[in-house]
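Right after this comes chain A.
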Amino acid sequence: MPDIFTPEWYDAMLELANSRDDLSDKVPQGEWRVAIEIEGDGISPYTPEGEFKYFYVYMVDGKIKELNPCEEKITVKGLNYRISGPASVFESMAAGLMDPIEKGLDGTLTIRGDMRVMMQNADLANIIFDVFKSSDLTDWPKGMPPYDKQSC
Partner candidate 1 sequence: MKKEYDAIIIGGGSMGLTLGAYLQRAGMETAIFERRWEEGSAICTSECTAPGFLHNLHANFCEFMDWHPPYHDFKLEELGVRMIYPEAQAAIGFSDGRPPIVLYSVEKPENFKKTHESIAQYSKHDADTYVGLRKQILELQDVIAVNYYNPPQDTTGGRGDFFPMLGIPSDLITASCKAVIDYLYESSEFKTMMYRILQEFGPALEMEGLGAMIMGNFWISLNWRMMVGGTHTLAHGLEMAGVREGMDFYENCEVVKVLLDNGRASGIQLKDGTQIKARKLVASNADIKATMLDMVGEENLSETWVRRVKNYRIGYSNVLASTALALHEAPDYKSAKYNPDMNKAFYTIVGFDTPEEILQYIRDGVSGRMPGIAGAGTWVNSLWDPNYAPKGKHSLTGWFFAPKASDLTIEEWDEVKATYNDKFIQRFEKWAPNMTRDNVIADYFYTPLDQELEMRLMEGDFQNGSYMPNQTGHNRPFPEASQYRTEIEGLYLCGPYMHPGGGVSSGVGYNCFKVVAHDFGLEKFWENHPRGF
Partner candidate 2 sequence: MENTKYDAIIIGAGHNGMALATYLGKSGWKVLVLERRLEEGGGLCTEQYTRVEFNHNLHSNYHTFVGLCPVYDDLELVGGRDGVSYAHPPVQMGSIFEDGTAMTIHTDMKKTHASMSRFSKKDADTFQRLYKEVKGFQDLMIGTLMYAPPIDVNDITKALSIWKVEDKTEFFRARLRSISINDFLDKHFEHDKIKAMLAFHASICGYFTDVVGLAISFPFMLGKIDNWRLCLGGAHRLAHTLWRKMRRYDITLRMASPVQKILVENGKAVGVQTYDDQEFYADKLVASSIDLGQTFNDMLPEDAAIPKEIQLEIDNYQYQDGSFFSVHMAMDKIPTYKAAEFDPDINNAWVLNLGFERLEDFNQDWEDIRNKKVPANPKLNVAVNSMFDSTDAPDGKATGLIRVWVPYDVDGKGPGTWNTSFKDVYTNRCILKMEKYCDNFTRDDIIQAKPYTPLDISEKLVNMVNGDWMMGKISEENLMGNRPSPLMSQYKTPIDGLYLCGSTTHPHGFITFGPAYNALKAIAEDFGMDRWWEEI
């Protein structure tokens, strides 16, 4: 599997998500736009402290059409959600070590957008996070969380 945060990795994620029928069943019809913002926190070796990684997810009728890294803060019109948080937390979730709901509840992850739709489609959130945390999704060239010292 590709290294995390490489173009191949984004493609692989997209494919994996689109292969899950439960996902396309649960996503409300129509267009959905989500921005993810990852802030370097000095722990993660992938995003230098103070810098950001952005990626953009665009879904239509339950299928992901785009899943791309972006250079700058995503300001597309009609964005439905923006999810932001520290890099090590995102990576820990990808590694299956942290629970996104818990991180949302304690404020480590911030979610902007209409939570009502999210609640009405509570299963969906679980599935997406499930996809995201499939740890077999990636190779971790610089080591995976909790990052043993040597690999950093």
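Just so it is clear, contacts are C-beta pairs under 8 Å (C-beta built on N, C-alpha and C of every residue); 3 or more make two chains touch, one makes a residue touch a chain; residues count from 1.
Candidates were picked such that all candidates are chains of the complex that A comes from, given by their letters.
Computed from a prediction, not measured in an experiment: that's the story for all the values here.
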Options 1 or 2: the chain contacting chain A in this complex: 2
Partner candidate 2, residues of chain A touching it in the complex: 35, 79-82, 99, 101-102, 104-108, 110-116, 118-120, 122-123, 125-126
